[in-house]
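Once you've had a glance at the structure underneath, I'll fire off some questions.
The other protein chains are all here in position, but one chain of the complex has been omitted.
All chains are identified by letter, namely A and B, in their written order; residue positions are counted from 1 within each chain.
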Amino acid sequence: MTGSRAPALDSRLLLLPALLVFAAFAAALLDLLSWSFHATGRIGAAPSGELGLSVYARVLSDPLYLSALATTLRLSAVATAGSLLLGLPIAFWIVRTPSARMRATLIILVAVPFMTSLIVRLYALLLALGNNGLVNRALQATGVIAENDFIPLIRNETSVAIGLVYFVLPFVVFTLAGSFKRFDRTLEEAAANLGADELVVLFRVTLPLMAPGILAAGTLAFVLAGTAFATPLVLGGSAVRMVANVIYDQALFAQNLPVAAALSAVALAFTIACLWLAGRLGRWGSNA
Amino acid sequence: MSEIVLSLSAVEIRYGASKVVEAASFDVRDGEFVTLLGPSGSGKTSLLRAIAGFVPVAAGEVRLLGHRVNDMPAYERDVGLVFQNYALFPHMTVAENLSFGPRMMKLPTAETATRVDEALQHVRLGAYAGRYPHELSGGQQQRVAIARALAMRSKLLLLDEPMSNLDARLRAEMRVELVALLRGIGATALSVTHNQEEALAMSDRVIVMAEGGIRQIGTPGEIYRFPADAFVAGFIGDANVIEATFAAVDGEATRFTVPWGETVRAAGRAPEEGDALLLLRPESVGVCAPGEAPDVESNRVRGRLVARAYMGAYVEMRAALGGIELVAKVPADHASAHLALGDDIVLHWRPDVVRVIRR
Partner (left out) sequence: MARARLRVAVGLLWLLRIGAFVLLFAPIALVIAMSFGGDAYATFPPRSWSFKWYLNVFRRDEFASSFLTSLTVAALVTPISVGIGTLAAYGLWRRPGATARALESVFMSPVLLPLVVTGLAVLVFVNRVGIGTGIPAIVGAHVAITFPYAFRAVLAALGRYDRRLDEAAASLKVRPFRTFWHVTLPLIRPGIVAGAMFAFVMSFDDFAATIFLIAPDTRTLPIAIYQYMEFNLDPTVSAVSSLLVVLATIGVLVVERVIGVDRFFGIGDSTR
């Protein structure tokens, strides 16, 4: 609403609270990151030690941290692939089903786990994958393994991977469904009219058009999985450390705030890099 | 002399770097129904919105009842606006829509109720006070929008394309109703439309606009019979616009050279030099077969009938001659029915129906 003088002042006032909150938070974040330039320090005390990038050098060369980074990247990739594989068919179903009731039901079915506290879901997975859990019991009952035997499905990368997929899946489904619904079905009808069968239409018309949505969902999955904390904690125990776990340990147990801060910076850079890369890929795709 | 409710002088409206309206000046007097008429892009809607206060004025003055309102915010101006899409509040009933303005002005409850009732009576929607907008038809919504503006008892009513969302028959009905209603309550109104029939039928005065400028201001009769330029001539009603040059004075008339080589007599003295445009309304043009004689005074020209359209009340005939086409509208039961496409026909008209427009 353009026009006369008064609104200009009003609108800026409206933004003030949000800007203040944002500014405070930005200050806190910058403060945290500044710790990464000091050699030593812990929470509650002032930073000490010489200034410089020594912490980063340490973080990026020490095998402890490097393995955590490698694990993180590895598991995020697996989780992204898994969640896309499982999420695409559901998202497709949600968007394509003609019945509004069915669509609402499907969304509710995905939403209930989504709105359930993560800890609850992780505990549930623990029960399912545990040594005496559902899966092992089922395998014992069907004779695949011996009565007292079990397949170790928790406290290893497998369970963390499954857990990450579980965690990320609803996000992926909703992102995919949200981007698919804007679809123009007449393109598919045109292809069919020109003689393409369903599979060809799927691979040559539908999937390419869905590519931006898939890219967005995949990026989201990768970032969420990469910065996951609770999932590796509960399902991986001490065997699987991802970057978020190391940050926590270094800050609160090892009293090593600079390292925690440096890793936080790395995590932040990782997130920004993923989004930037996704943006570039998206543009490259649409120019191709 | 009734008071001036709205006065614009040299108003200019800009959008970014381009001028949307230039040098607009006119008055609207108490009790008048004035229409801003023009095609899309003419700036008429911008002008209306500027008067309402939603668009800033880059230069010039807008005065309401003598007070300069250029810098007054919209919610302080004493104007009522009827929106093209009605803009009824979907979460309020008809009565609540109508009472919203008075309530926010903190009028006493009794006064508010009176105004709402009155407004509903004026638009004959008394029984619909409790309905919601989505439960009403388009025509009913329009009337609620009008009633809502009326309930404010503003000095000036602004109407943005009031008929554009109605179907043809409703439009014809509402035209008559709306004018009668506004006249009945003595309202002053400024309306915007691109429909020239509507403008001519409803207005006391018409302001014709094109490309940001005002081309002519006058009564409907003046605009129709004495258009100021080729644009107005072409925009209002149908017209044959003929390029001509002054040829000679002929007694009480003037002769012009026209594209098909002959000369045409136009009644009255015209300035002696230069190029002109001759305006000929198709309904003033008669048609006959070659050999049949119109009266001696009439101009006549022979052409080939290239199109004929039956319009119910009249038949539109197009004749090609000398590189141009002329259109005639003859009554449907006219003896010209026997003329066939491709035949030679004679078009004739009297000198006094020729209007001379400067180029």
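Heads up, the rule we're going with is that a contact is a pair of C-beta atoms (placed from the backbone, for glycine too) under 8 Å apart; a residue touches a chain by one contact, two chains touch by 3 or more.
The structure displayed is predicted, hence computed values, not measured ones.
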Exercise. Of A:L207, A:L252 or A:L277, which residue touches the hidden chain?
Worked result: A:L252
Problem set entry | Listed residues B:V34, B:V69 or B:A149, member touching the removed chain | B:A149
Exercise. Of the listed residues B:G38, B:G53, B:P220 or B:P282, which contacts the missing chain in the full complex?
Worked result: B:G53
For this session: Sort through A:L51, A:I119 or A:L207 and give me the one touching the missing partner chain.
Result: A:I119
Exercise. Tell me, which residues in chain B touch the chain that this view leaves out?
Worked result: 52-54, 73-81, 83, 85, 87-91, 100-101, 104-105, 148-149, 152, 158
Exercise. Hey, which chain A residues sit against the chain that's not shown?
Worked result: 1, 6-8, 10-15, 17-18, 21-22, 25, 27-29, 31-32, 35, 43-44, 85-90, 92-95, 103-104, 107-113, 115-121, 123-128, 132-134, 137, 162, 165-166, 169-170, 174, 177-178, 181, 197-199, 202, 226-230, 234, 244, 247-248, 251-252, 257, 260-261, 264, 267-268, 271-272, 275
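Throughout what follows, only the chains that are shown with their structure count from here on.
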For this session: Could you please state the distance in Å, as a whole number, between where the Cα atoms of chain A are centred and where those of chain B are centred?
Result: 62
